[in-house]
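This report concerns only the one structure given below.
Note that one protein chain of the assembly has been removed; the remaining protein chains are unaltered in position.
First chain written, first letter: the chains are A, B and C, and each begins at residue 1.
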């Protein structure tokens, strides 16, 4: 993607890239769901299916030195940020070759080289951290942006409030991305917020903020790009509210009593991947052969990652306490 | 004070009552400062001097069954709410005749009969409690209002955010009163809030909110009265921002390096007591004799309270653990 | 009462609905207790019976809604507040410690907080370092609150009512590995008072003291010890604050040896308190050092083999007990 006079130009190649990135996440997660039922992946597994446009769109706007904080629903973010799929899959398996040596599992994927700071399973727990990293950047006169993803459920936590105030007060280089999928577990937004427009809440702290269609990857990318430019420009923090939906349950345990299947189906028909695919197809830019090639490439990568994870070793029990402190036995 | 068609009518007698109530707090606190230097009162002592119009104005709007939560700067609130001065003074002395049997001291004055729920020394710590009491009222279909006082410093805490959201979401009968005296200890509002109009912050949650001149007791009373009517009417929570100033340091330890004495002097000249006295005098409603009578009555009451506190007993050491649990030795 | 088996989860639900039916001041509040049915499905269906006004889904605001629970208790209600897990309760700890635990004393006994806070605790579900910890000992440290740990289905069934009848704040811990356990329920009169520790198996050679998720492991270890000819007494603390030292001391006076099994991290664990108490008060009865099996000092890791290695296991208990009795440990 090129930006010119703060305007975003999308060409077909770029759109296809976005499509492939989203598809890669979708297929990866579908595989994870399968592996979960096979008990290869354990613990909690929170699928990002339906929300891929948010991670993919936002990550497009970032440079190598920008940093990312995410939630427990972060496989998509990790992949979009460029972590190796092998490492991510191995982490899901709890293997020593995983991105966190298997210690973290699906909720705690880290890759400091990619400036991917997890993977936080305390709702709103990463916001203050992201503020702090942005403060460090500012103090060190770095232009890098810190992006912090969180769900709309996190907005009710005191940490949201404290973090937005600090970020704006100190004019920090941070982009807050609210993934508004309408539910926090089984709690609909109307039950958790008196003001349901999250971007308006952010505006009340003085942040630049807007809501976008989180099912439209192009819209997400271009809004994130504008904001990152503004942030790097020193114009202070921003918040992007991405309206989206998760097609699956909150985690693999969720029986989804709290919503109607019609609602799910309706959102599915507006999904980010199908939307872009249809547009490309309708405009004659994606033929079945090419689609097949993409699907095959994605499938290959996923199969390889499963193979890699399966065949990897687990950490030795004798190294249980590795990494509790810096000096712990390596 | 009478209210009629939601309009407040003030007559001279009422104004004099307000004047006396404020003066009573002022003189009480001046005495406390003196007693503190004599080491009769220990611990922290946070004087309310300069802010009397807020407590007095708001309390006027309340009925017997309404409940009050305050901060560590709450002697004024306690007196305005109608606690016996003897009990309050004895509490400052740590005597068993004090409102909290001396256990709490200046920061923890309680009187459940007066529905005065303290006295909380964790900044913003009382807000969730007040929300809970309002919830109990609502669940029990009581029309009573819960009033919660806090400083503008408390607004940055996550508890402010969580409490306002809950109150509005659940449409609770609660009046938040922000005593905006411009400083949290030595931290000026501009250093602590990106949005410095507290009432606007409240509006962003959907609360009815406004700012008033906290040095004008009439203005405070009438705004609080309107809000209490609205709340009792079932129209949801409100927030009243009272702009005021503390003439003394944060506590008796404060050397006040963070502000200029000119600023203090300027505010003093706009003080709530002098303002009302001048108005009464200018309109020929308060002659020196009457003023002297009021001053004398107040002084008498204070002297008696000191006498009472001095001559009271302290709790037996053997009763140290009284009141830790309900069944603890009485 | 019949003797059909029910699960720990169902026992809790029965207790909650019973309380709500019999006392209209009782209500349930917490994240996802209503529409979702509770993160561990304890309250599934309750909102159908009692409505959203008495089974209140709160926003993600632990400090706010726990504080609101305290305030509601001050206002005459009898709230049951669910915090999903003890890990998240840190966000509400200020409200619990600085308000719930202090208000009665600080107000000179004017204010009571008849509040019950339920939370899940413990490891075993591979939920890693932000979802698996056991901090019951922290709560047991705080004067002004009481701490209960139902470790059997029967206690899950009856302890809540006792907690609700208490005039002070009670924290109730539910170990995540217990929810699916099932058992038949005794008559209410057979459930000991909530303040009492209970001898779950009597024995003469060593006292194994435990609570919560470690009880079943400890009982299993006791069984194995039996097969080695060692008669272990197993005590379930049930109430971590106040501690029923009488029952503990009685056991130690009989067995002269004690091993505490506790899923908390070792340093500063509740097990340390038990060992310290026994060392202090039963010193002359002891024939061996008071000992403990706790979790390793590591944030609980995700993979199953490491999670197991981090937390107390049956084999460790057996081995430690045998060592204390100077028996050779079988390979």
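Throughout what follows, a residue touches a chain if its C-beta (ideal position, glycine included) is under 8 Å from a C-beta of that chain, and two chains touch if they have at least 3 such contacts.
These figures come from a predicted structure and were not determined experimentally.
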- Looking at the whole complex, which visible chains does the left-out chain touch? A, B, C
- Item | Sole residue of C:84, C:243, C:261 or C:317 that reaches the chain not shown, by the stated touch rule | C:243
- Query: So which of B:42, B:114, B:232 or B:270 would be touching the chain we can't see?
  - Reply: B:42
- What residue numbers in subunit A mark contact with the hidden partner chain? 67, 98-104, 108, 110-112, 117-120, 122, 125, 127-137, 139-140, 158-159, 162-163, 165-166, 169, 322-328, 330
- Task: Could you list which residues of subunit C touch the chain missing from the display?
- Result: 63, 87-88, 90-91, 93-94, 97-98, 101-102, 105-106, 128-130, 133, 137-138, 140-144, 241, 243, 264-265, 267-273, 275-281, 283-284, 286, 288-292, 297-299, 301
- Residue-wise, where is subunit B in contact with the chain that is not depicted? 42-44, 94-95, 102-105, 107-108, 120-125, 153-154, 156-158, 184-188, 191-193, 250, 254-255, 257-258, 314-315, 317, 320-321, 324
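Going forward, only the chains that are shown with their structure count from here on.
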- Of all other chains, the one whose Cα centre sits farthest from subunit C: B
- Using the average of all C-alpha atoms in each chain as its centre, how far is it in Å between subunit A and subunit C? 36
- Query: How far is the middle of subunit A from the middle of subunit B, if each middle is the mean of its Cα atoms, in Å?
  - Reply: 47
- Message: Nearest whole angstrom, what separates the Cα centre of subunit B from the Cα centre of subunit C?
- Response: 41
- Query: On subunit B, where are the residues touching two or more other chains?
  - Reply: 158-159, 162, 165, 169
- By the touch definition above, subunit C meets two or more other chains at residues 58-59, 61, 63-64
